[in-house]
Structure formats: structure tokens, C-alpha cells
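First, the structure itself, so that you have it in front of you.
Heads up, one of the protein chains got dropped from this complex, but the rest are sitting where they should.
First chain written, first letter: the chains are A, B and C, and each begins at residue 1.
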Amino acid sequence: MKSRLDEQTIALRAAGEFTDGSVVNLGYGMPGLCANFVPEGRTVFFQSENGILGYGSLATDTEKDYEMINASDQPVTALPGMCFFDSAVSFDMIRGGHVDIVVLGAYQVSEKGDLANWGRPGRPATGMGGGMDLAVGASKVIVTMLHTTKEGEPRILRECTFPLTARQCVDLIITDLAVIEITRDGLVLREIALGWTAPEIQAVTGAELISAADLKEIEL
Amino acid sequence: MKSRLDEQTIALRAAGEFTDGSVVNLGYGMPGLCANFVPEGRTVFFQSENGILGYGSLATDTEKDYEMINASDQPVTALPGMCFFDSAVSFDMIRGGHVDIVVLGAYQVSEKGDLANWGRPGRPATGMGGGMDLAVGASKVIVTMLHTTKEGEPRILRECTFPLTARQCVDLIITDLAVIEITRDGLVLREIALGWTAPEIQAVTGAELISAADLKEIEL
Amino acid sequence: MPVNKVVNNCDEAVADIPDGATIMIGGFGSFGGLPINLIVALANQGARNLTLIANMGGVGFELSHRIKPGGYQDLGILFENGQVAKFIGSVPALGGMPPTSPLERLHNEGKIEIEMVPQGTLAERIRCGAGGLGGFYTPVGAGTVIEKGKEKKVIDGKEYILELPLYADFALIKAHHADTLGNLVYKGTARCFNPVMAGAARITIVEVDKLVEPGQLDPEVVVTPHVYVDRIVEVPG
Partner (left out) sequence: MPVNKVVNNCDEAVADIPDGATIMIGGFGSFGGLPINLIVALANQGARNLTLIANMGGVGFELSHRIKPGGYQDLGILFENGQVAKFIGSVPALGGMPPTSPLERLHNEGKIEIEMVPQGTLAERIRCGAGGLGGFYTPVGAGTVIEKGKEKKVIDGKEYILELPLYADFALIKAHHADTLGNLVYKGTARCFNPVMAGAARITIVEVDKLVEPGQLDPEVVVTPHVYVDRIVEVPG
């Protein structure tokens, strides 16, 4: 049976990348779920570009405070050592390389690591928010997305066709089907979902994949 | 008898320019004395570029606190509504036009309002501090200085010979002998010290003075 | 600068905003830090042909009611009212969210101009305006639609684009507490664009939860020094 990771599980896998002591920003949508899956024993400092560093998990309904939200308008919980700052300070922090990891959603990623995650054909008024700044500034850019569109078209491509967020910025792609690292040599397929084979993943990918020597099932 | 204003009196005259509610920065040396001469009934907010807004007069010996100083290393007193900030914020405030008046010392001022107040021949290592930023950023630049050098040479000149702080920035010059306004038409002699005549002031000035129609004795 | 900055209510605070004004609006999105009472007053006041500078374009009345029972108010009201000619910001409309917001609808109809600015670049352009600088080079946007028409420069082997300062006639911002001089403190993530915009406008108007006397705010914790604030309205929460 071919399995696909659901959104929660993709977020869980992405959170596995958070090293101890790292500063992490979570983009709009699915990436925000990562706040609930920090691996045990690791301390992660979540930064959100609206001006907060060091918050905890997403707030439950009873804890909700709309003066304590992340950049996706989701109320979050407080942790000791947390602090607040304004948008200019926040983006100094981001552009200046003081955010170690950002997890972003995407429409498309190219084999060179180009990212397209904000503009869609027919929706010219949608904006990039802080995505461009984060993609350029963060030391490591992780993309979480579904491997293909609803229509089954690949989202991992030789060249992006949607407007770019930034060039050559993505380091790791985590989808419902695979974990793919972007290297100088190209796209390296590192992990695949239960029941899938490398050729099957290649068939739904719009750029050439190199199978890792130690290709394995997605680790959670 | 020809009188000359002493430093305290020059500072007193300069402080007379402080309008109610104005934000004022006082430069190194003589200008710092102005903090003690705010006209009665007027509220003045002193800004110092090391990162303080709204301090009071200079501290007496018993009040001295070296974590509460102005940019001349002089301890100052606290006032309600005061606040602290860092150097980048401080100079945003200054360059951004949020300081209404700055009082600066000077070696030379030209008839166009060019200011030279930091570098001297033979002392290449002396620096401009925040003077350039203040001269460019403040809405009104007042210079307080002695009218001539120790050797009797004029400090008000057609062109400055010392390194410039900023071009065309000075609005008003207050010396031990005169109050001179810099206008589009040239240097207007507005007030003179007790016992002096306009031709006598002209004789110790290196640029042409225009006597104001209402030329009067320096008002204190 | 008047020493008495306290005005009686939001209507009075925005009364002199003329048609054609450029207005910065603080906050981040629809929640936390949005000066919503000043926005509603501006909607009632009715100035038109405005240029708005804000992070997000808001969702407006109809859409907010589809998203959340009871809905909520945000700066979408100004677009619904047809008061805006141009929007400058990082998220005019949220991509994931049908139906379209008032701003997106007007844009689709060709009735409003949008200048899209990456969020960090927006913050820095505003700060640049407040701080008397002429512009800055940023790597953000290089190789994207954002670089169109902008000067590019390679500095130390890296590509940058030149971004210019933003200024406004008025800034409408929200703070938690103000003293009567205009010193401001904020609350939590409601800080965001508010301190950045204070100072980039000729007239900065702040809506606060509580007004206190000078000396009641610790000088170490003031975020916005009073020189940046021109009018204060207390709107108890």
C-alpha cells in the first residue's frame, strides 16, 4: 500500500531538522504546525517576523490572546526567555542571518533551489509577505508542500513557472512523498514514503532526482 | 566700556532661542551649559546623541551618576517622561529631523552657513563625533563661540579654512560680541554686546555683515 | 511641536486628513496592533483618493464574516468604502483565501493601484524615511519581480537592489500605554509596524488603551520616544 504523509506528519518530519538551540521561523500554513513537534530534549527558539522570539506551541482555544500571535495570526503560548520587538528589528534579525532555519510552504521549487511560494496566475494581488526576506536571510531553508498539485502536476521542476520568492535558496524539500536535498550536484532523493519506489517518485517529479546511496523510508 | 559675554551668558542667550516644547541637542563644551538656562515657563526636551531624551539640568556633585550622562560625559538629572535608546535610534531621530534645535560650538562659520567645528590643523586624529549628523539633521542650527581666536583672528569668514562639518547648515551665530543670523541675503547682525558698534563688530568679522533695521543690544 | 497632544476622540484626531493624503497604518494583519478605532473614524470621515501604506490589505466586512462567526473589523473597510487609490504593502490579499477581499476585487477591476513590497523591505523603507536616509541596498528581491525598474549593485560579490524611503502625511498607529507627552509602550506582538511608522509621517496619531502621566512609564522601557508622536487618543479596551 502506498502511503502519503498528512500535513501533521510532514510538519513532524520537518521539525526533526531542528537542531538543539536553533532559531526557527515557521511560514504561513502547514509550516506553522511544526511548533507542536519539537523533538524531545531539544530547545528551539521560534522567531516570528511580526516581532516575537522564543514562543512555545500553538495556543489552545482557552489560552488564545490576539496580542500574542505568530505571523499566521495563530495565537501562541509564552515561554520563559521570550521577547518582543518591532518589524524593522525583526527583519534585521532575519536578513542578518540570525535565524538558523525557516520552514516555508511552496507552489514550486526548481532543481537549483529557486523558490516560488507567493504569486499564482490569476491572483495578481496576493503578496509575498516576509517570504522573500526569510528565503534570503535564513541559514537553512526547508520547504514543506504536497509533492504535486491537486491535478497531479509536479511542483518540483527544472525551472519555476510561477513568480520567484528567491533564487537558489532552498536546502531541503519535505513533501507527502519524499525528502529531497538540494545539492550542488542536483536534487538528492534521501527518503521516501512507505510503499513508494524511487522511480515512482521520479515519475511525479519534474526534475531529475539522484537517489541517495542510503535512500530510506521517511524517518519520523 | 566694551563688554564681552562670558560663556555662561552666551549659553543663557542661546537658551533664549528654545521655543516651548522644542527638542534640543547641546553640543560638546559651551553649548552644554544651556541646559541650566531654559527660559521660565517653557518646556524643553533635551536630546543627547548617546541615547537620552528629556533630561533636566546638569547634575550637581552629589547627584552624579555615570550611567546618566550627556554626550559630553556630564552627569545630568532625570525628569518625568524621560527615555533612553541606543545610538542607531538616536541618530535616526537626529537625521530624520526630529530634533528641532542643536547648539554647537565652532572653530569657523562661513557667510553661507558652512560650519567647521571639529578638525584643526596639526591635530589630524581629532574626530567629528555626532556633529556632522546634528548639523545636517537638526531643523535649526545655532552656533555658540567666541567671536575671534585667541590671536584675534575672525572666526566668521567668507569661506571656512578648517575642515567642514556640513555645508550651509548654520542658522544663527551667538558670540561673546554679537548675535548674527544667516539669511539668503547674507549675515545679518541682529544684536551686539554692550558698548560695541556695528563697525567695530565688522572689524573683527571676516565676512560682510548687514546691520538689521532693528539692531539692538544683546537681549538676555 | 505642541506640548498638549491629547485629543478627545478618534473623529477629532483624523478630522483634518484631506483627500489625496498618504497614510501609514500600523499593525500587522487583521489582529493585534491595528489602530482599528482610528481606521473606523477615517472611514466615517470619508477622505478619498488615499494612498495607504500598511503591511496587509485586510479582509473587510463580508469576508471576515465568512471566516469567523461575527466577523471582525480591519482596514478592508477603507477599500470597501472606495476611499483608496493606491496600496503599498507586502500582503494586499492572502493567496489561500477565496472569496477575494475588497482590495483584491478593486484591483481585479482595475480601480486600485498596488505596489508590492517584501515585508522586511517595507519596514526598512519606512525606517529609512523616518531616519533621514536616502535609500539602502538589500539582497531581498534580487532575481524576482521586485527588482524591476530598480538600480542593482554588486557589493562584495553579492547582488543588491536599491530601495528608496517611504514617507507619509499621516501615520495611524496603536500602542498599549502612552504618557501625555507621547512616549509609547506596546503589548506583545501588537508592536510590529507601529513603532516603525511613528516618525515617518508628518503627523503621527496614536490610539492607546490607556493614557498615563509623564513619569509613570519607566524610561528604560519606552519603545517610541515622544518626539515621534503628534496626537494621542485614549480608547479604553
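Note that in this section a residue touches a chain if its C-beta (ideal position, glycine included) is under 8 Å from a C-beta of that chain, and two chains touch if they have at least 3 such contacts.
Please read these numbers as outputs of a predicted model, since none were measured by experiment.
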*Missing chain touches which shown chains?*
A, B, C
_Sole residue of C:Lys68, C:Lys111, C:Lys153 or C:Arg202 that reaches the chain not shown, by the stated touch rule_ = C:Lys153
*asked:* Going by the contact rule already stated, which one of B:Asp6, B:Asp65, B:Glu159 or B:Glu217 would touch the omitted chain in the full complex?
replied: B:Asp65
*Identify the residue among A:Tyr28, A:Phe85 or A:Trp118 that touches the chain left out of the display.*
A:Phe85
*Looking at A:Pro75, A:Gly105 or A:Gly137, which makes contact with the chain not pictured?*
A:Gly137
*Determine which one of A:Thr9, A:Ser22 or A:Thr205 touches the chain that has been left out.*
A:Ser22
*Footprint of the hidden chain on chain A, which residues?*
20-23, 43, 45, 47, 53-54, 78, 80-85, 89, 91-100, 136-137
_Contact footprint on chain B, counting only the chain that is left out_ = 28-29, 48-52, 65-71, 73, 84-88, 90-91, 94-95, 118-120, 123-133, 136-137, 163-167
*Tell me where the left-out chain touches chain C, residue by residue.*
124, 128, 131-139, 153, 155-156, 158, 160, 164, 185-188, 218-221
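The definition used in the following text is that only the chains that are shown with their structure count from here on.
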*What pair of chains has the most C-beta pairs in contact?*
A-C
*Which chain has its C-alpha centroid at the greatest distance from the C-alpha centroid of chain B?*
A
*Taking each chain's centre as its mean C-alpha position, how far apart are chain A and chain B in Å?*
56
*chain B and chain C: spacing of chain centres that average the CA atoms, whole Å*: 37
*So how far apart, in whole Å, are chain A and chain C when each is placed at the average of its C-alpha atoms?*
28
*At least two other chains touched by the same residue of chain A: list those residues.*
none
*For chain C, jot down the residues that touch at least 2 other chains.*
127
